[in-house]
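As you look at this complex, bear in mind that one protein chain is not there, while each of the others sits in place.
Going in written order, the chains are labelled A and B, and every chain counts its residues from 1.
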Amino acid sequence: MTDTSEPGYVRWLLIAVALIFMGLFLVVPLIAVFSEAFSEGIGLFLQAVKEPDTLSAVKLTLLTAAISVPANVVFGVAAAWAIAKFSFRGKNLLLTLIDLPFAVSPVISGLIFVLLFGTQGVLGPWLAAHDIKIIFAVPGIVLATTFVTFPFVARELIPVMEAQGKDEEEAAISLGASGWQTFWRITLPNIKWGLLYGVILCNARAMGEFGAVSVVSGHIRGMTNTLPLHVEILYNEYQFVAAFAAATLLAVLALVTLVLKSLIEWKTEGQQRENEAMPEIIREASA
Amino acid sequence: MSGRYWFLRPVSVYAVAIVLCLGLIGCTASNSATDSKQQTQVELLNVSYDPTRELYQEVNQRFAEYWKTKTGQTVTIKQSHGGSGKQSRSVIDGLEADVVTLALAYDIDAIAERGYMPKEWQSRLPDNSSPYTSTIVFLVRKGNPKQIKDWDDLVKQDVSVITPNPKTSGGARWNYLAAWGYALKKNNGDEGKAKDFVNRLFKNVPVLDSGARGSTTTFVERGIGDVLIAWENEAYLAINELGKDKFDIVNPSLSILAEPPVAIVDKNVDKRQTRELATEYLQFLYTKEAQEIAAKHYYRPRLAEVKAAHQPPFPEIELFTIQEVFGGWAKAQQVHFADGGVFDQIYQAQKE
Partner (left out) sequence: MGKRMKSKGILPGFGLTIGYTLVYLSLLVLIPLSILFLQTASMTWEQFWLTVTDQRVLASFQVSFLTAFFAACMNAVFGVLVAWVLVRYHFPGKRFIDGIVDLPFALPTAVAGIALASIYSENGWIGQLFAAWGMKIAYTPVGIFVALTFIGLPFVVRTVQPVLQDWDRQVEEAAATLGASRLQTFLRVILPHLLPAILTGFALAFARALGEYGSVVFISGNMPFQTEIVPLLIMTKLEQFDYTGATAIASVMLVASFFMLLVINFFQWKTNKLDAGR
């Protein structure tokens, strides 16, 4: 086998540069947040986290993510399939339209839903007549979050699917597999990393979104405050410890998905090793 | 496509997709039905601005007790806080506030303009509908190293001033108007000189935070600036919360009477049938009990006896009202803070 790794000094140089970059832009800010959260000891931290308003904010944040992430995953897989496996006219336009929510300032993402569903908005009078509340209530928060996190899964999957081509799927189909079978058995295992990253990013952003949600939430304490909004409130109350404690809570919530990812990674690696050790026939029999 | 793939045909595809999407919107909207009104449980939403949080927490508790003994009903008062202008927009766009308690009359005027309450709302309650007031003072570093005594010291070359952006912060507009009013009086009403004064003042501002508490943080935590222009109650709060031994308050010779107004949102209370409760709530703010709470949070109470009894006493500062000097909020906003107004001209000129 030919050597495909860099000389040791290059390797360490690259690692060092990457670490310095990550340190300056990521680790130090994080340390700042965590050190502030624990600056008055763990007792105060726990007290801040257990506060009822914080807990209700956590609940709302989880609920929001639980609705908007799956919705965007279904969309992302569908869009990636259509875009990566087929060629059609206007593909670039479609791709760009999918990217669009990223290009919209969070303030504006919130504002468009206000202009749509607010009392002065287009659908406002109709909604008021039927006593349906969308903005300044949970549906508005979910909508704004879904909008903001809209492109993540699709954007992660498309390059991966494109890089993979469609030979394997075509082979499966011509061997008589159904569309769903092909998707579950061939495509999904191939794209799982991309999908996983997409879900992680989407989830992290769904829980952390501030600007758009802030416009549509109405900030009613204990009711329509998500965790990021609650953080701002606490900070403005000069409750710095509590504010940063809530922020670390958010970081930890996002990390749960990462732990999940590591678990899957670890499991599949184990499986692969087992598989490699097994002769072909046994593997087929066990499958 | 073969019969097996019936579900891939365009028509059914659209149907399925639309059902899925509507389902998403539908199930998120399902929890919006309003509870049937129970007589023993009533609810009130007070939409307020940022620095009143601590004040209303205490007022709400007392009012709930008062209402319970008076009517036997349990009242839950919900609070919403944020930047004054933003809160006002939320009410305009459908946040169902029973009462609004904002930083400046201009923000409530905007709500009234959209038909939520009569235009002359401010005359419905005593004292311009402002049960408590405040004024603009200076927060300086301990020992006052730059010897800042009055507005004139803020325009000195070596003084760095922290104040939020009047275009985004309601509180900052009071700061700006206080400076303008002082300059106008000192120069016997010469508008040009007043503009020059404010221009020089803003030349000394290195950071324009978007909100009042952001400015406080810049001054206190980042250590930037020699003086923070702030509301009196905010200055006291900053000292108490962030460091008693680090800052001093300096009272200028002349300042503005900041009147944060309160109002009932008629359209919403009629819909939610809370008019009586909302009216009582706002009137409660004028009682001795509530006035004492306001004083405790360093708002200047309107009741003379409460004000006199407050320890340490509120310093005597000569105050002017926005009506006297600027002819009301609508005018002040138009002349100074609208796009192309005096504030914009100042920065335009600095650039050239």
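Rule of thumb we're sticking to: a contact is a pair of C-beta atoms (placed from the backbone, for glycine too) under 8 Å apart; a residue touches a chain by one contact, two chains touch by 3 or more.
Being a predicted model, the structure only gives us computed values, none of them experimental.
*Asks:* Who touches the missing chain here, A:67, A:138 or A:204?
*Replies:* Only one listed residue reaches the unshown chain, and that is A:204.
*Asks:* From the list B:57, B:144 or B:168, which touches the chain that is not on show?
*Replies:* Only one listed residue reaches the unshown chain, and that is B:168.
*Asks:* Pick from B:224, B:242, B:319 or B:335: which residue touches the chain that isn't shown?
*Replies:* Hidden-chain contact among the options goes to B:224.
*Asks:* Residue-wise, where is subunit B in contact with the chain that is not depicted?
*Replies:* Against the left-out chain, subunit B lists 1, 5, 7-10, 13-14, 16-18, 20-21, 25, 83, 85-86, 88-89, 92, 110, 165, 167-168, 206-210, 214, 217, 221-224, 333, 337-339, 344, 347-348, 350-351.
*Asks:* Tell me, which residues in subunit A touch the chain that this view leaves out?
*Replies:* That gives, for subunit A, the contact residues 1-7, 10-11, 14-15, 17-19, 21-22, 24-30, 32-33, 36, 74-75, 78-79, 81-83, 85-89, 91-108, 111-113, 115-116, 121-122, 143, 146-147, 150-151, 155-156, 158-160, 162-166, 169-170, 173-174, 179, 182-183, 190, 193-194, 197, 200-201, 204-205, 207-211, 227-229, 231-232, 235, 243-244, 247, 250-251, 253-255, 258, 262.
Rule of thumb we're sticking to: only the chains that are shown with their structure count from here on.
*Asks:* State the interface residues of subunit B toward subunit A in the complex, per the touch definition above.
*Replies:* By the definition above, subunit B touches subunit A via 4-5, 8, 20, 24-25, 27-29, 31-34, 45, 50, 53-54, 78-82, 87, 89-90, 92-96, 114, 211, 213, 237-238, 241-242.
*Asks:* Tell me, which parts of subunit A touch subunit B in their complex?
*Replies:* So the residues of subunit A touching subunit B come out as 67, 71, 74, 114, 117-121, 124, 128, 131-139, 142-143, 146, 178-179, 214, 218-223, 233, 235-238.
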